[in-house]
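Only one protein chain is missing; all other protein chains are in place.
So, subunit A:
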């Protein structure tokens, strides 16, 4: 029930070296991430190529740095989130936010939820 924000969020300042975000896994996905739903993580504010990190970057980052389960294919398929996993960026469907190309901002809450099981 939030109203439309007319002021757009400022881009992270160049001086910032990292972004603090909250990543949450539910719907069974938490099992792949040490059985922990919420992860407060810090990612670099700029990728190696100097760009703002995107969801695509985040997914890769999570695989390499957070996910201890070896079954990466249960989370990632063809370098993207596996079909059947929903991604919500600050409560909004990532498809409304540019999907994998969404540029992550400081304080973002990103939720990955599996729809695949648990009827």
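FYI, a residue touches a chain if its C-beta (ideal position, glycine included) is under 8 Å from a C-beta of that chain, and two chains touch if they have at least 3 such contacts; residues count from 1.
The criterion applied here is as follows: contacts and distances are computed from a predicted model.
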Identity of the absent chain, which is to be given by its UniProt protein name, from "NEDD8-activating enzyme E1 catalytic subunit", "SUI1 domain-containing protein", "GTP-binding protein ypt5" or "Cytoplasmic tRNA 2-thiolation protein 1": "Cytoplasmic tRNA 2-thiolation protein 1"
Contact with the hidden chain (one of A:44, A:84 or A:107): A:84
Residue ranges of subunit A at the interface with the undisplayed chain: 1-5, 8, 26-29, 31-32, 74, 83-84, 86, 88, 91-93, 95-98, 102, 111, 113-119
